[in-house]
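Only a single protein chain was left out; the remaining protein chains are all shown in position.
== chain A ==
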């Protein structure tokens, strides 16, 4: 497959897409699937067929028959083993891998593995099985299956979701602890590490609670027999750190005394190659428990032992694990250590071509921040890192009684300043509910009641149509995945429609709901935050009939745009670009639609602290302002496309630089505070000559005017500017 030309692979991909509906139908239809399988498998033998067909460009049938063979209860173990190893070869090719996933291949693999008696036993007593107990075929199946899983989860977030939902991680843990499967042990371990590193808020707890997982992690990190390479250990430490950034998972990790293994690993690292591991392990143990990492002296001690240059440190993961002692160099400063760790992390992520990398980067960056903060806190704040201080502060802010943080902080200047640095991602699921004053609801039955109320068929249909079309790039909401996120999204939206029938359901609400869901620990939490936000930020009015608050915000943006970025607005007006071809989308999806999560979350952090929607207005103005240089030479079509999604593409410098974006946005902060226009405006629709003059509450009415007359509010203004008289 790899030798196929680019065009060819597009063709085969298209074929894959084209037939995927058929394929699903086939798989659902047992009889047909088995039929295909029997004929093909028995006629020529899988292995043979597989190697032959791998050369062919159209491998749709191949995929289907492999999947069907795994599903077929009558297929012999030998056949299944061959099917799995053929599949393993096939999915080395990424296009094939995607297509296989569409067929739900993880489920098939897990099901096949469960058919082997090793995987049926209790994980509590691992390591006792003897090779004799497994037939050669069974061993073959087990190994190929685990290899397939390792490959799949390493490359695809969809596969990871599948594996979690199919309870396949349990099988991997068994394989990892099983003596007879020593050949695939590393595959199994790396799968565990991958699953740990990439576990989102939803799966962190599930991962650590999966029987056997903790044991494996502990075993590898301790590595008492010196049998594992650094890369694997580092990955495992990473996994623990990520898991430790989730509250509930952290409890489990602490119960297992994982922080001791971490500390031991860090202490035993005695050379530069192991430095990275050591640094990460100490950070991770800090993330686990501030007390273990008494102060950064410990870290410096670690770095004292080794590493002659910081560049050497960065390269640790890229180079071979053959360890050589390097001359020592003066101790690195604490920050430098962390920077190196972060940089290595970023490098690793950049190599990963998966979707959602930025979100992950954020998450991975964050546990380190948490660790830094914890360390800083234990040292009495002497660690000069503003991030760390901020995190510690957030922790202390939300550790008290559940009260309104905004109110508690008086004018909130300090809190606002904190929010502008961004709330650490791992803390968002705790901080946001505080900011929305809905922490005390998490134990209530408000959500359950709303769920049980039920909504009309019409609303159900409307919601069902949208849930698979909301944040589809996020693994929680991927339609081909395990659908947990989708089920929750559906449940919360239905519950809200029942809770506030006057709002019901409007497209766009699913985006906000998804945003909360990504940042919530439970479905009910997401609901409470969503409902609180809709109330407190007047967003009910954004979605209710007539979309009044949406128009209000759009008009405010328009008005301020004319004032603050007149050149841009004139150009838009002169080219006849309809403002409602892009502004409503931004508002109605809460700046999540075209904005990368890293930026969207930060916008939301600030807004939730400020307690009003001004930040949306500022963000819209920032996009307009930052677009100025680019749109000036554009025509109507180009500008429309630019504002619809062009600006959000990579490397446009608009949304891919959150710091700059927020800086520009916050420059409009004071301007955005206006609620009404008190003075007589001097131009355009706001001028004395205009029929609408004297209208105080501009927003809604001007917009209605626009729709009634079909005129843009500032077309006159633009005209006048063009022809100075």
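The criterion applied here is as follows: a contact is a pair of C-beta atoms (placed from the backbone, for glycine too) under 8 Å apart; a residue touches a chain by one contact, two chains touch by 3 or more; residues count from 1.
The rule is simple: contacts and distances are computed from a predicted model.
In the listed set "LAMI_0H04742g1_1", "Fibronectin type III and SPRY domain containing 2", "Nucleoporin Nup43 isoform X1" or "Ras-related protein Rab-11A", the entry agreeing with the UniProt name of the missing subunit chain is "Ras-related protein Rab-11A". When the omitted chain is restored, the residue from A:588, A:622, A:654 or A:672 that touches it is A:588. Which of A:530, A:543, A:559 or A:591 touches the hidden chain is settled by the complete complex: it is A:543.
Of A:437, A:644 or A:657, it is A:644 that touches the chain left out of the display.
Of the options A:115, A:211, A:472 or A:611, the residue whose C-beta touches the omitted chain is A:472.
The chain not displayed touches chain A at residues 17-18, 21, 25, 461-462, 465-466, 469-473, 478-480, 506-508, 510-511, 543, 545-547, 576, 578, 580-582, 584-585, 588-589, 593, 630-631, 633-642, 644, 689-691, 706-707, 709-712, 715-716.
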